[in-house]
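Only a single protein chain was left out; the remaining protein chains are all shown in position.
Take a look at chain A:
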């Protein structure tokens, strides 16, 4: 900065007063892009370590919902994803048990730890979805459950004396299991995803993909993608929430090539080429779950857990939850007058 601008800045600076509420306090001076590296190390970048330590201490929550007709391998897949018995497999309905008349919502939570990181994982199962003769509106209990979690969070958030960490039971991710018919999506699939893609992150997954050949798989995926597009269904990662070019290119690749992931799940290990691998043993060979040439499980796992887990939570919090909140507050006629100023302006209009 040369002498000229500095002087005029002085004038402007000396005349600033403490601003009224609602205005930004900083002088709208051009921010100086001072590169601290040139002038000597300060230590600002240590905040990364400080932040990392803080998050390790508080731990993480993650809530994942699985939706799909029974028998598509939902529980097995979730157990394979988290390498743990987080979901109890239903052994099908035996004659004594009654098939539930409506969709049930079963949320089971466990704590798992890896590398010093503690995660409270909740798996939300939806038995009964798509299993009735008449499946009209069977997504409603699911939508209701999701909105109830938003409501719970909202209630906590608007409390006057509120908790330091609001317990987060909101559904961060919904895996929707598509039956590997090889033809197209079923009307039920479309209806569900149409309704729910607006309130929750949906990741469509082609279940039991070991029933399709490679060509069938590629064609099916293309058809499914097309159908979703034609029906205006935006699955996660949604195009409109790409934050920058980097995100967009990365996510475009996933949206247009990889998704929906064609997966196979298993919790049994077999010996293949001297290694113990998770797989399914069939008369014609062992399907290796984590082998990318056999199925796309590893892609799904990396996508959901290793790269986009935090993003799933953030989209849920910053977008889906905010949408719910705004709608909720609007329905109540909005917020009452906040300050004395608005009261006065109210009177002057009379």
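The rule we apply is simple: a contact is a pair of C-beta atoms (placed from the backbone, for glycine too) under 8 Å apart; a residue touches a chain by one contact, two chains touch by 3 or more; residues count from 1.
The definition used in the following text is that contacts and distances are computed from a predicted model.
Colleague: Pick from "Translation initiation factor eIF2B subunit gamma", "Aryl hydrocarbon receptor nuclear translocator-like 2", "SEP10 protein" or "EKC/KEOPS complex subunit BUD32" the UniProt protein name of the chain that isn't shown here.
Modeller: The UniProt record for the chain left out of view names it "SEP10 protein".
Colleague: Among the options A:109, A:127 or A:141, which residue touches the chain absent from this view?
Modeller: A:109
Colleague: Can you name the residues of chain A that touch the chain not displayed here?
Modeller: Contacting residues on chain A, toward the hidden partner: 1, 6, 9-10, 13-14, 16-27, 29, 31-37, 39-48, 50-57, 60, 62, 81-86, 109-117, 119-120, 155, 158-162, 164, 243-244, 278, 301-302, 305-311, 314, 318, 322, 325-326, 329-330, 332-338, 343, 346-347, 350.
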